[in-house]
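The next block holds one structure in the form of structure tokens; read it before the comments.
Note that one protein chain is taken out, while the other chains of the complex remain in position.
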Amino acid sequence: MEAASKGKAPLPNRLGIKGWAWAGRYKIERYLYTLHRITGFGLLFYISIHLIANGFRLGGQESWESLMNFMGNPGFKIGEYLVMAAFIIHALNGGRLILQHLGFTLGKPKPPIYPYVDSMRRRRPLTWILLALIMALALYVLAEFVLEVVE
Amino acid sequence: MEQLTFKVQRYDPEKDKKPYIQTFTITFKHGMTVLDGLIYIKENVDNTLSFRSSCRMGICGSCGMLINKLPMLACHTPIEELHTDKIEVKSLPNFPIVKDLVPDLTPLFENHKSIKPYIIQNMEEVEKPTAEFMQAQLQLQEFVQFAYCVKCGLCMAACPTVATDKHFLGPQPLTQAFRYCADRRDAGAKERIKETDVPHGVWLCHLAGACSEACPKGVDPALAIQLLKRATVADGFRLTRKKAQPSVAPPLEQKKPKVAVPEFTIKKPGAKP
Partner (left out) sequence: MREVHLKTLQYVAGIGIFFLVGLHLLISHLGSGEPTEWSSVSQRAASAGWLAIYILILIFGIYHGMHGIRGLILELSLPNKAVKVLNWSMLSIGIAVFGYAVYIPINAF
């Protein structure tokens, strides 16, 4: 379809990365999509640091213990907790995605009768239960970390 | 609410370098839709405002727009359901803007064409048709939901992958690919899976679910796409059962004999007993 004026191409209008990040007024699954990406990045970043840190093992006990002293920093402890939380979110949400990507737990197609209820909305209670499980695990891990720091 | 404030995106390709927002104030009438508001603006305030509309009853899919940050059909959106007197209307995102609120839907139609949205069947019946193909109600229910698509493009506007990837097929073409693959009359599933099982194909869908939320006809593209993934996995690992050829309706002579009409219990006056 040509633009109204001769030779003028239609103006590009893609949302770009903002379309990934901003979930706005969409529902919980869209937010989980963004969270899955963020936790994925976080875990990748952690894995790189973890692999580099493991390399210090090759330098023997002294090299390892000096690294562990450096990593005793409170900043690293908070980072460790965030990594645990990211792992819990990414793993449990990933489990949900694997099941749903293969068509399980979404139900069968139904002729649409108004008011329309799509499969995401039908299965939303399960998604909320999964989120509650994620929150419970994340809070449990947080409690463990706080106790460890306090001790 | 008595007065409505419409913040409408304007863009004239001959004059403007980028879109801008123009504000209009109109009087609210009970039962008004966003499309009614735009038509009022065009007829009484600014006749240069451009937008698409046709059926004004949610069946043609022409008036897709971004209304208060969600893609909706303007004719299908009563102002009262927005619960605000400030209505922001922009052109559908992820589609190029032709003018004002008119998107260029060519990418949608090109992607739709690429997945072969028609029945592919090699039977002689297709070349020399004698009767209709038989289809049981339960077989129809496997895909009929996805046949309600009106190609409005709202799902493409909502999809986060379409937002960044111009090569991604998009929710609408993928839904229609599954609609035809699931149709028992069709034998072209392998051909369609070849088009969708590609780097920018079905696997870039990560189940954000925004497409199903935006769809105004209850088509549920997210469900269709996940079912297409399941069909693709079955095809990829050769787990698909061969589809039986659809049967054709029998010729009229072979219809069941008529059931004899029973005797009337109440006789007409004067009739023999």
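As written, the chain order gives the labels A and B, with residue 1 at the start of each chain.
By definition in this document, contacts are C-beta pairs under 8 Å (C-beta built on N, C-alpha and C of every residue); 3 or more make two chains touch, one makes a residue touch a chain.
Predicted, not measured: the structure shown is a model, and the values here were computed from it.
Contact with the undisplayed chain is limited, among B:45, B:126 or B:198, to B:198. For the chain left out of this panel, the touching residue among B:69, B:86, B:167 or B:243 is B:167. Of the residues in chain A, those that touch the hidden partner chain are 37, 40, 43-44, 47, 51, 54-55, 57-58, 61, 64-65, 68, 71, 87, 91, 94-95, 98, 101-102. The omitted chain makes contact with chain B at the following residues, 161, 164-168, 197-201, 203-204, 232-233, 235-237.
To be clear about the criterion, only the chains that are shown with their structure count from here on.
Chain contact summary for the complex, chain A toward chain B: residues 1, 3-5, 8-20, 24-27, 29-30, 33, 36, 97, 100-103, 106-114, 116-121. Within the complex, the chain B residues that touch chain A are 11, 13-14, 18-19, 50, 68-70, 91-99, 103-106, 141-146, 148, 158-160, 162-164, 166, 206-210, 212-213, 215, 217-220, 222-224, 226-227, 229-230, 233.
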